[in-house]
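Below is a structure I'd like to ask you about.
Omission of a single protein chain aside, the complex is shown with its protein chains in their original locations.
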Amino acid sequence: MCETGKTKVAFSAMLQKGGEAYGPFNKDIILAYNKVFTNIGDAYDSCTGIFTAPVAGAYHFTFFYHSGGEHPSKLRLFKNCERIVMTSDLKSGSDKADNGGNGVILLLRQGDQVYVRMAAKGYVWGDDYTTFNGFLIS
Amino acid sequence: MCETGKTKVAFSAMLQKGGEAYGPFNKDIILAYNKVFTNIGDAYDSCTGIFTAPVAGAYHFTFFYHSGGEHPSKLRLFKNCERIVMTSDLKSGSDKADNGGNGVILLLRQGDQVYVRMAAKGYVWGDDYTTFNGFLIS
Partner (left out) sequence: MCETGKTKVAFSAMLQKGGEAYGPFNKDIILAYNKVFTNIGDAYDSCTGIFTAPVAGAYHFTFFYHSGGEHPSKLRLFKNCERIVMTSDLKSGSDKADNGGNGVILLLRQGDQVYVRMAAKGYVWGDDYTTFNGFLIS
């Protein structure tokens, strides 16, 4: 069979909230990365921050953040309600800048949802740094 | 020629060792990421931590870790016996959390092996954070 009509899916988005700190909030929130660079297949929703797989397949995801040390940072990638991988840093009086990220390849069924949740009481930088990317490998 | 029968290869795995610290050990070890998310083509061996290319091609790899500051962390991606790229952090009394990662695209021959080695006397976090991912681009 030829690759005719193969569905292409790729998205890439960044938090762009107009200031340095985004958070802390008093409860966990899904990060709604609102500056969209790419959304082939229109499967990423920048209002909710949720990617919904339009077709079954293997998807590659990465997410990165930057923050300061005044509050902790804890981001976790979920598949539906399942915790998959995370990145975090602690509050620190001495280290004024933190970076982190992670990546994973997941086998998704059509309709599976993937998103990044930020834990309550933490924060990330809201401009230029904090990103969420994914694409269909096969 | 059509893409008929194109071999798909992708793996993604995480250290899941049931506690925070994995290490330090008194010698270098290959990290055997034991929680396997994806293993299309069955080319990643979670007992050894070694990925063996089933076909020649260009492969994309990423690896990420998290650790505390009580010990250093030094991870290096190898292709067979060749050092390729690394990520590391020093012991630190003041900064209690460290993140790092790296990525590379390598041209592999069939049978080439790729893995991540952690240097002696260092450690990484053994749950939710420390990952190794790869897939065949072409």
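Should a chain be cited, it is by its letter among A and B, assigned in written order, with residues numbered from 1 in that chain.
The rule is simple: a residue touches a chain if its C-beta (ideal position, glycine included) is under 8 Å from a C-beta of that chain, and two chains touch if they have at least 3 such contacts.
Being a predicted model, the structure only gives us computed values, none of them experimental.
Chain B meets the missing chain through residues 1-3, 58, 60, 62, 76, 83-90, 92-95, 98-107, 137-138.
Chain A meets the missing chain through residues 2-4, 8, 10-12, 14, 37-38, 40, 62, 64, 66, 94-97, 99, 101, 128-129, 131, 133, 135.
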